[in-house]
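With one protein chain removed, the remaining protein chains of the complex are shown where they sit.
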Amino acid sequence: MSVAWIWRLRLPNQPMLRHLTLAISGGALLFVLTTVLSSFNDYQVAQIGVYAVALAGLTLLTGANGQISLGNGAFMAVGAYGAGLLLAHTDVPIAVALLLAVAVGAVAGVVIGIPASRLRGPYLAGMTLALAVGLPSMVTKFSSVFGGDQGLSIAPPTPPNGVDPERWLAWIVLLCVVIVLVLLGNLMRSRFGRAFRAVRDDEVAASLVGISVARTQVLAFAVSAGCAGLAGGLFGLTIGGANPDAFNVQLSISLLAGVVLGGTGSLFGVWWGAVLLVYVPQWATSVAGTLNLQTGQSSNLALLFYGVVLVVVMLAAPGGLQGGIRRLTTLFVDKVRAGIQPSLPSTEGEHT
Amino acid sequence: MKRDAQRRRRPPLTMMAVLGAAALILAACSSSPSTPSSAKGLPGETDGVTSTSITIGATTPETGPAAPGYDEIAPAANAYFKYTNAHGKVNGRTIKYLIENDQYDPAITATLTRQLVLQDHIFADVGPLGTPTFLQVKSFLNTEGVPALFVESGCNCWSSPSLPITFGWQPPYTDEGKVLGRYIDGHFAGQKVGYLSQDDEFGQDGVKGLDDQIPSSDVVGRQTYVATTQGLASGLGSQIDALKAAGAKVVVLYTIPAATALALLAAAEVGYNPQWVVSSVGSDPPTLTGLLSSISKGAAGASLLSGIISDAYLPPITDATNSWIVGFKKILHTYDSGAPWDGNTEYGLALGYNVVQDLKAAGKNLTRTALVDAVENHSSSLPGPWLVPLSYTKSDHYGIQGNEVVQLENGGQTIKTLTPVEATTISGPITTPTSTPSVAPSGFGS
Partner (left out) sequence: MSRFLDLTLGGVTYGAIYAAVALALVLIWRATRILNFAQGAMAMFSTYIASSLVERHVSYWVALVVALASGALIGAVVERVVVRPVERRPPLNAVIVTLGLLVAIEALAGIIWGGSLRSFPSYFSQVGLVVGRTRLAFSHFDVYVVCAVIVVLLGFVILFRFTDVGLRMRASAFSPEVSRLLGVRVGRTLTLGWALASMVGALAGVLAAPKLFLGPNFMDAVFIYGFTAAVIGGLESPLGAVIGGIVTGLSLSYVGGYLGSSLDALGALVIVMIVLMVRPRGIFTPIAERRV
């Protein structure tokens, strides 16, 4: 009985406070984590963070607003090149370059969002796919500005004395992730978030209530593209440059996969998606490597595992990992509660 | 319903704590067992070297659209390393070669290179493939003090004072372009010439070399293509058509093998038959034969290859008398038995051989500085399959800087040498070295 109070601990009810609490505690946890991990793992944490930022925007667009986008990789490219060009030609601090990446991404989101706002379902998917394929080719065409196929070089952020460059990078990325998650969390709870969901669920009803469908769609696109732009800028800092081959169709598809695998529409799910995107290929490669096959066979086997994982997770956990975990913890908590307080009915909505 | 809404909005703190703990455990499990402080604390000079082994690594495309052909190179180099491990090792150490698949995606290259350096602690990055891919990691490797031995790319990028421990290997594309250009200018003077080149530094550097030798008034068409699956998904008919319309009698192809085959196919379709001059990158006969063997009912596709002029900086693969080739073929057959004998595997084996000789020359006290020193100072007299002596010095980090012009015959079954070997540098003149290619030591490969 004495442990029962744990189950009553709650986060604050007010959205901003709740998000800040989560952000600060989560951020502190991750900060501590980076100090015990090795350099390479810190680098991977940075990669997870980059994906998390991109996935957060995409999950808002796809989950809350119901628009399916296969082109967020292109928005990442826009952000990466924006930040990269600024850093290459001027001496601004990284924060300014990242802000520019957000801005450029958001502008691109508006530009694409306006024609996209009329499209639904597979037609929107088709247009965004064409975007993912077509936009990076602009880099090759205007190679004098963008560096063409050789790409731009982006210097990694210089750490203060005594700090590993990879760890410093992880901190910068994690800070951005935390900020983005707080902002998006608030947005989802605000009237804009309600407008997104209203338009997703029933356009006609939403417009009858006075919500401008087109404007909502464009806003969602712009926010999602702004996040993708920021992710692109961070991506450029992480890998040390921007290159059209890095912003291929696979990237856009991976982003969508990450959103769905994590749990569409869920900001917690964004973490799962990001972790999967970074770790499953690596895990698959090491498993395939233990079989001691020829290199080509081994690489293909790793990809086979990756594809199978995607399919299996989707079949086993239709709500994504976040949905699956929620179900499991609900079951678990139910059982524990039944054990601790067998006589009390569960009246309050205490478990998820 | 209110209860459902609350359910969704208020996760218990304990659940978050459980999740957080799970994340920590996950991360801790997959983190490497090395010291938690930065890898910079370790003495970098002997990273990857133990008393019994040397660990080296590379990033190459093993899957994906860029993989065909290139995926053979690293396993072939590894075959040579395995041969060395079984025949005397390197000053008592075996070589362990970690081949990582980067799918020709520079972002993946960046990740895998960091994995190789920070987690696997490789001694050197040996034979990383590709220009955009390696450009992404060149600064990182330089900062970490990891030598990059023999970048598999002909970009004019690898010999630079800012990259003191990075070395190229194959001739820069511009060198090759100059040799081919000189041949064209000498033997097809005054005729109309057309270029079809890849729209990146491979094609652009090659064209620079061609333009160095071929008067621009002779060049009537400069077509390009983009080397992505989308770029080639409609074939090269439009480009070939344009060159035909311009009346080019000589067409230079700075193309990868798939694009060479597409160009030949498109030309056959419109009945266009210029003199083809193809960069060594895209003229490997076994690869081209494999791509063209089924074309056209009744017309053997391989016959399209006869008469193609190309260049070579290693002995032509069809030369069965060359002592190096005899040895390499034996090694390939024993240690990489599924692999075909073609330009890619010859390249890999030759590169592997070069690496082993340099590792040996670096001595028992193997450090990164010793290795770099060995490459810079002990290469010019190193016997090997290359047609000109290696040109590495303290200031020149390009390796093989000479080509001979060759011609394919009998559908690519034989390769005839047309000119003596010519040496050049990116901005220097073309010279004819007097040295003769070396012969392999007796018993090589057995």
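Order of writing sets the labels: A and B. Residues in every chain begin at 1.
Going forward, contacts are C-beta pairs under 8 Å (C-beta built on N, C-alpha and C of every residue); 3 or more make two chains touch, one makes a residue touch a chain.
Not measured: the values here are computed from a predicted model.
Between the chain not shown and the residues B:Ser51, B:Ser217 or B:Ser294, the one that touches is B:Ser294.
Of the candidate positions A:Ile68, A:Ile154 or A:Ala170, contact with the hidden chain is made by A:Ile68. In the complete complex, the residue from B:Thr143, B:Ser160, B:Ser238 or B:Ser446 that touches the missing chain is B:Ser238. Touching the missing chain, out of A:Ala195, A:Ala257, A:Leu277 or A:Ile325, is residue A:Ala257.
In the full complex, the hidden chain is touched by chain B at residues 62-65, 67-69, 71, 199, 223-226, 228-235, 237-239, 241-242, 245, 257-258, 261-262, 265-266, 268-271, 287, 290-299, 301. In the full complex, the hidden chain is touched by chain A at residues 62, 68, 115, 118-123, 125-127, 129-131, 133-135, 137-138, 140-141, 204, 208, 249, 253, 256-257, 259-261, 264, 296-297, 299-304, 306-311, 314-315, 318.
One rule holds in what follows: only the chains that are shown with their structure count from here on.
Chain centres here are Cα means. That of chain A falls 35 Å from that of chain B. Note for the complex: chain A touches chain B at residues 6-7, 9-11, 13, 22, 25-26, 29, 33, 36-41, 43-45, 47, 133, 137, 140, 148-151, 153, 155-156, 164, 166-167, 235, 238-241, 243, 245-246, 248, 250-251, 268, 271, 275, 279, 282-283, 285, 294-296, 298-300, 302-303, 325, 329, 333, 348-352. Of all the residues in chain B, the ones that touch chain A in their complex are 2-8, 10-16, 18-20, 23-24, 26-28, 30-32, 34-36, 38-40, 62-63, 67, 71, 74-75, 78, 99-101, 104-107, 110-111, 114-115, 118-119, 131-133, 135-137, 139-140, 155, 199-201, 226, 228, 230, 338.
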